[in-house]
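Removed from the display is one protein chain of the complex; every other protein chain stays in position.
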Amino acid sequence: MQIPHEVTARPDTGLYNAKLGIWLFLASEVMLFGGLFSAYIFLRMGAEDGYWPRGLLNVPVGALNTAILIASSVTVVLAWASLKMRKFSQYKLWMGISIICGAIFLIVKLAYEWPQKFDHFGAFIKQSELAQYEPYLGNAYLKEKGLPPRVEISGHLHGVEITAEPAGKEKLDAFLQDHHLKMEAGHDAAHPGVQLVTGKHLKPGTVEQLEKVPGVKLVAFEVALDPINAEPTNPESDKPHFWYKGATEKIGKIEREDVETWSAFAPKHSSYFAVYFTITGLHGLHVLAGVLIMIYLWLPIAGGANMFKRNPEHLANRVEVVGLFWHFVDLVWIFVFPIFYLL
Amino acid sequence: MSESHDHPKEVATTDSHASAAHADHAHHDMHLGLYLGVGGFLLFATVVTVWLSFVDFGSHAANWIVAMAVATVKVGFVAAIFMHLKGEKWMIWKFLLFTVFFCAGLFLLTLFHYADPIFGTSYTTH
Partner (left out) sequence: MFTAATAHAHDDHAHAHDDHHEPGFWRKWVFSTDHKMIGVQYGVTGLAFLMFGFMLMMIMRWQLANPGMPVPVIGGMLQTFFGPSAFQSTADGVKGVLTADGYNAFGAMHGTIMVFFGIVPVAFAAFGNFVVPLQIGAIDMTFPRINMASFWCFFVSCIFMLVSFFVPGGAAKSGWTSYPPLAGIADMGPGIDPFMNGQTLWLTGMIFNITASLLGSVNFIATIIQLRAPGMTWMRLPFFVWAQFVTAFLLLLAFPPLEAAGVMQFMDRVFGTSFFMPTGLIVNGAIAQWSGGGSPILWQHLFWFLAHPEVYVLILPGIGMVAEIIACNTRKPLYGYKAMVGAIFVLGFLSFIVWAHHMYMTGMGAIVAAFFQTTTIMISIPSVILVTALMLSLWGGSIRFTVPMLFAAAFLPMFGIGGLTGIPLAFNSVDLYLHDTYYIIGHFHYVVAPGTIFAIFAGVYHWYPKATGRMMNDFLGKMHFWLSLIFMNGIFFPMFLQGMAGVHRRWYDGGGRFLADGTQELTYQLAGPVLHWNSFMSTSAFLLGIAQLPFIFNFCWSMFYGRKATDNPWHATTVEWDTPTPPPHGNFIKDISVHRGPYEYSVPGADKDYTPQTEAPKSAQLPPGAVPAAAAAH
């Protein structure tokens, strides 16, 4: 039993089944990402002043990824055209390049961009305590220039100050040893009980675990400040820049009790990162799905490239369908890139 | 089923069911240049997008409008050329237009949840 119009178009609609199917699926995808983008718009328009950051992402890397996706879109359509012209070796070449492009995109995203964010520290200061941190925030200067205020201090964690009850010392020591951290006591003469935990592997996630060790209480963060907090009144800090600048050498200290919420630049950090990780995560899943299907069509297997000998038109149709999906993924990214990286 | 299709020489086909939709070879040869050209334009437009985002248009909203306009042009090219929407069947256009309309409805009606001329609120706040 063969379903009609699997390969050839139905005369009155002019479509073969899978092409109609993928377009219907893409229509639903438009609504899926539409829901997410409407969340972006709603949350951003509703965000209070200072709570929607700009310039936190690495623009050149994002632009590079955009270029990679666009290039892969071109190669996919060339792969399809090669099949239409029945040029098999060209098909293998273009499809192979598309797969590689998709893979590079994912690697950049998962191995570079995301982990960098998970290591970055940010703390929102309580409204009532903002004045104390004026040297890092520069709100008077911003007000004068008519710019929105800053409420967050971010950078790389240099150390955290804690107090620990003697009873839990063993567990604390074990924790510190496991995470290659060191602790020095008495570095703050006014508060002899306070001890400073430092180390190369001190990440916000580590501190969250440290906080759970019995008897440990966080007192303050020592942060190697981002340029924007290191020099808040420098006009250079007024707007985002093309080249991403990492944290400076300047250390700032933030008392835990002055902080409203703190975390890594992870989804839970703020609405911005929540939307960013959800949309790019879902988009990444689409890229992954596309890459897997393209690999399937590239490999010399019965449902893949080997179809060329048996039924090249069917293979061309399959490539056209995955191509449509791939272009859609590209199309979403064309919106994602400016709204998260640039605007 | 039509079996009149003549296969290109370089392909060793074992059956004669390959295609009833005749692949117009010359036609696709012509398009290769178009695909590369559009690809080049998209890469260029990406550079333009980045550049424009650092240009001061007077307000941030203006930057938004410019960036979205460029993105829409790019997306239009991807859809029209790469996805062959240009010259695609009217059936597909029909339901895509509805989709875009509903999507826009979701954006706008949600955004203006609190819009009220009596109290003078404009768009969403929470």
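Think of it as A and B in the order they're written, each chain with its own count starting at 1.
In the analysis below, a residue touches a chain if its C-beta (ideal position, glycine included) is under 8 Å from a C-beta of that chain, and two chains touch if they have at least 3 such contacts.
Only a predicted model underlies this, so the values are computations on that prediction, with no experimental measurement involved.
Visitor: Out of A:159, A:204, A:267 or A:304, which residue would touch the omitted chain in the full complex?
Guide: Residue touching the absent chain, from the options given: A:267.
Visitor: Need a quick check: the contact residues on chain B for the chain that isn't drawn.
Guide: Residues 1, 14-15, 17, 91, 95, 98-99, 102, 105-106, 109-110, 112-119, 121, 124, 126 of chain B touch the chain that is not shown.
Visitor: Take the complete complex as the reference. Which residues in chain A touch the chain that isn't displayed?
Guide: 1-8, 10-11, 13, 15, 17-18, 20-21, 24-25, 27-36, 38-39, 42-43, 46-48, 51, 124, 260-261, 263, 266-271, 273-275, 277-278, 282, 310-311
The criterion applied here is as follows: only the chains that are shown with their structure count from here on.
Visitor: What's the distance between the Cα centroids of chain A and chain B, rounded to whole Å?
Guide: Centres of chain A and chain B (C-alpha means) sit 24 Å apart.
Visitor: What part of chain B is in contact with chain A in the complex they form?
Guide: Per the stated touch rule, the residues are 1, 7-8, 10-15, 17-21, 23, 25, 28-29, 31-32, 35-36, 38-39, 42-43, 46-47, 49-50, 53-54, 60, 63-64, 67-68, 70-71, 74-75, 78-79, 82-83, 89, 91-92, 95-96, 99-100, 102-103, 106-107, 110-111, 123-126.
Visitor: Given the complex with chain B, which residues does chain A contribute to the contact?
Guide: 7-9, 13-16, 20, 23-24, 27, 30-31, 34-35, 37-38, 41-42, 45-46, 59, 63, 66-67, 70-71, 73-74, 76-78, 81, 84-88, 239-240, 242, 308-313, 316, 323-324, 327-328, 330-331, 334-335, 337-339, 342-343
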